[in-house]
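Got a structure here, written out as structure tokens. Questions coming.
Of the protein chains in this complex, one is absent; all others appear in place.
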Amino acid sequence: MLISHFHTHMRIIWLMKVAVLGASGYAGGELVKLLDAHRHFEVAALGAHSQAGKRLADVHPHLGGGDRNLVPLDTDLGDADLVFLALPHGASAELGAKLLADGRSVVDLGSDFRMDTPERYESAYGTAHPLPDDLPNWVYGLPELFGDQLAGARAVAAPGCYPTASLLATAPLLAADAIMADGITINAVSGVSGAGRSLRDDLLYGSVDEGVRAYGVAKHRHRPEIEMGLDAFASRADTRVTFTPHLVPMQRGILATVTAPAADGVTEADLSGVLVAFAEPHPCVDVIDMPPQTRWVVGSNRVLLHAVLDIRTGQAIVMAAIDNLVKGAAGQAVQAANLMVGLDETAGLPLAGWMP
Amino acid sequence: MLISHFHTHMRIIWLMKVAVLGASGYAGGELVKLLDAHRHFEVAALGAHSQAGKRLADVHPHLGGGDRNLVPLDTDLGDADLVFLALPHGASAELGAKLLADGRSVVDLGSDFRMDTPERYESAYGTAHPLPDDLPNWVYGLPELFGDQLAGARAVAAPGCYPTASLLATAPLLAADAIMADGITINAVSGVSGAGRSLRDDLLYGSVDEGVRAYGVAKHRHRPEIEMGLDAFASRADTRVTFTPHLVPMQRGILATVTAPAADGVTEADLSGVLVAFAEPHPCVDVIDMPPQTRWVVGSNRVLLHAVLDIRTGQAIVMAAIDNLVKGAAGQAVQAANLMVGLDETAGLPLAGWMP
Amino acid sequence: MLISHFHTHMRIIWLMKVAVLGASGYAGGELVKLLDAHRHFEVAALGAHSQAGKRLADVHPHLGGGDRNLVPLDTDLGDADLVFLALPHGASAELGAKLLADGRSVVDLGSDFRMDTPERYESAYGTAHPLPDDLPNWVYGLPELFGDQLAGARAVAAPGCYPTASLLATAPLLAADAIMADGITINAVSGVSGAGRSLRDDLLYGSVDEGVRAYGVAKHRHRPEIEMGLDAFASRADTRVTFTPHLVPMQRGILATVTAPAADGVTEADLSGVLVAFAEPHPCVDVIDMPPQTRWVVGSNRVLLHAVLDIRTGQAIVMAAIDNLVKGAAGQAVQAANLMVGLDETAGLPLAGWMP
Partner (left out) sequence: MLISHFHTHMRIIWLMKVAVLGASGYAGGELVKLLDAHRHFEVAALGAHSQAGKRLADVHPHLGGGDRNLVPLDTDLGDADLVFLALPHGASAELGAKLLADGRSVVDLGSDFRMDTPERYESAYGTAHPLPDDLPNWVYGLPELFGDQLAGARAVAAPGCYPTASLLATAPLLAADAIMADGITINAVSGVSGAGRSLRDDLLYGSVDEGVRAYGVAKHRHRPEIEMGLDAFASRADTRVTFTPHLVPMQRGILATVTAPAADGVTEADLSGVLVAFAEPHPCVDVIDMPPQTRWVVGSNRVLLHAVLDIRTGQAIVMAAIDNLVKGAAGQAVQAANLMVGLDETAGLPLAGWMP
């Protein structure tokens, strides 16, 4: 009997109904994929703006269960207790507030509620926040840095992709005084999905393939978010970083390479030691002994960190690799949701990457 | 209380110990990834040949649990009831026979036991089979075509990647007499991982990127395997196909485009109807109403089929898309193993692909 | 003295003024690049439709001499004796006729004047030709097949990219009765630039990278053009081919893989012999002894051919590789122009490809 080879154990599975609004974009599609495979969340509704009315399979042919339809954003979400918003910048503010008022929990993957102050918001986005009084209600949902605020939270703003990688590489070392705050330079490279699913000439295959370029130089809106995270985690004020993002010809993945003056007397072993101690309680973070390749985390919620001390210049060079659509967006949103409702942090989240 | 939102149900989980021999290659790495996420199989041992002794994380940095070590192929496998072999051509024959004699079940991802006769083997591989009398003991493990032989089987040869795609597109239509056997032309394109992890100049990034080429023209060893599958499923003898594989600059994915004369009076709706009826009981196969893109199945065990009738020439054009490392290798091996031990066919197998 | 090492000879260089209308697209940009490097053609005007008024450097940052401006299509072209049109389908008909009436010579890279009859045009494009009486005035400018019509011609329609590759692989063998007309199957793969510079979701990097798909199955508009070329070169009528194009993740390059029944008694050496004899007088065509990779011709006007006979099925398998933007568009237009004005066929045309 084949069955005799098996070993038995039992598990009790809890289920919660959730909705995804903004399911037609890249982050939204990734969310649906993760939630469909999540044993504790059940997707009750999929909403979209311009794509409302289409079949999921026509918008995301790679997803199974494609006979589901996308409903308009103002559809009644029934008994969905938790709503994920994956909408363009500016589209979450009113909707997020309304969903909270309805008694639902919300994880916003957009940028509307990430900032701590209206001033910071305006410095990043150039306009006044539409609901400035609501900002304090939202938790900045980077579990490894601010996870203690997530248990029981009902309103969470999931961090941006560059800030996630940049902060995980920088914040632990800054908080431990292993690097100096003055002179932090972050160069990051990102796959193209970070720019979203937009019909722009510079996002055509013919514009992207076989080339690299910087963009948003000295004015990218993720810089204030990075500085906010450093201020908060390292208990500082007015931290300033130079941040230069680059677009490289690949679908996914961000590598943040942080260069910062090491504190006096700090060794390479000290740098690694701080990172290892930081990573220890965090199942999604691993410190490795070689520079990480983004491919190794593509498709996963894993973060790979590595630090080097440049003896000749005294600079610490710290690298962080993530998948911008998973740990930098949909996966992090699920991770935050897991913590909000008391599940294991990694429930439903793949931790193995992609090679080849 | 958060927990009040949850709905309770219970599941009983069975576990079986398995081993992977040949874990250092691309298919082996994919197997480890799938098995690590499989709730019913527990990886008890990972074996390798030249990479034995290394840490898994050094060979496959993308995999979690990287502190596991690769053991030599002749290591005692203890209580592993089922062994997956992902070894180079020729390396499975003796080892597979020995493992069977030890009372273990075996799924061989290699090519040693795929053929039905020593003659077919020799026509494909150019040498005599080392254990010709053993060939009848092995089931050709393409679940959608020969799944009734898998329940309870102890020795399964998982099909090659091109034959998987080619047969799923062709065999149902041939068996239904919707296409003619004379004049079947299969053009297939494959991502580079199909060639394995070999240090060859023509597999360097500098040789592959931004180019396409055919290879093995009129002599690829998967042609006899395709013909064998057609003979077996359509109850024919000496079916002959023209098979031309191509290498394209992508990691994964096979698209087989089959051109064959439609039978007299057959319409495009007839072609689709045969495929839809074939796919209906098979959870990994979907017929869609547009040409499938391989990206939509990358990372998944899903097969996408689509058929068109060319009115002007009377040819049926049938496309099948798979991930060569999942449905074409590791995923299919797990699918076969699921059926061998009585699990649900799709247990542990992702059915959503990758976009972007 | 350094100069003493030099050897002296003299050349007389002729110059002709030309214009490019439709300079903002991919083929137009490639034309400008080739013409800028051409010692006998001098670019006197660059025209565009929606991009008129912009600097060349803003539309094609890769081109030198970027301070030139794009003028509207109806600008007076002054003393430009020869005009290249690289406009979308349908935009060349009236304009081409007018330029001819002005006494200029025209090479049209578009599809308006490629067909020999209004019926063929309608079967390809689904609408009636706007100037059916003009069709006989235009030469189908595939130099290797119809070059004798180019010397002195004033109106030339440059062939499509797929027809160029398909015809060069098929027409010589068909005209030599080495393959049979019944059962010609052409599977072609193309880089993405063949689809032009259009803001379409399916041309985004996030839609194309790491995937392959067929498109236009059984209804692509290049099929009638291929059939026309075969009819003309092999002195046949109503040749029918099955043509399936595929999009692969690369910028440029087309590989056409033609499968056709070999004539009775024809050997592989016969196939190669026909191709070698065909290529001999044509400086852009080389027959090689292995399957060509498209990379080897990217950036060049070169065509690589290779033929195999499949003994088991009696099919000839013939491959042709070209750069779709050079030999399949801009390069071929220059090649035709060279012949029109009496220059060497390869003047200004690179014959070396790209690796890596």
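In this document, chain identifiers A, B and C correspond to the written order of the chains, with residue numbering beginning at 1 in each.
Definition applied: contacts are C-beta pairs under 8 Å (C-beta built on N, C-alpha and C of every residue); 3 or more make two chains touch, one makes a residue touch a chain.
Values in this document were obtained by computation on a predicted structure and should not be read as measured data.
Taking the complete complex into account, A:Pro249 is the one of A:Pro88, A:Pro118, A:Gly147 or A:Pro249 that touches the chain left out.
Across the entire complex, the residue among C:Gly29, C:Gly47 or C:Gly229 in touch with the chain not shown is C:Gly29. Contact with the omitted chain, checked across B:Gly53, B:Gly90 or B:Gly206, is made by B:Gly206.
Of the residues in chain C, those that touch the hidden partner chain are 2-3, 5-17, 26, 29, 33, 36-37, 40, 57, 60-64, 81, 152, 192-193, 197, 209-210, 251-252, 288, 292-293, 295-300, 302, 325, 340-342, 350-356. Mapped onto chain A, contacts with the missing chain fall at residues 183, 185, 187, 189, 191, 205-207, 209-215, 217-218, 223, 240-242, 244, 246, 248-253, 255, 257, 259, 291-296, 298, 308-313, 315, 317, 319, 321, 354-356.
Residue-level contact of chain B with the missing chain is found at 26, 192-193, 197, 199-201, 203-210, 249-251.
One rule holds for everything that comes next: only the chains that are shown with their structure count from here on.
A simple rule picks the central chain: find each chain's mean C-alpha point, then take the one closest to the mean of all protein C-alpha atoms, which gives B.
As a whole-number value, the distance joining the C-alpha centres of chain A and chain C reads 46 Å. A straight line joining the Cα centres of chain A and chain B is 34 Å long. Mean C-alpha position of chain B lies 39 Å from that of chain C. Listed for chain B are residues 209-210, 251-252, 292-293, 295-296, 298, 354-356, each touching two or more other chains.
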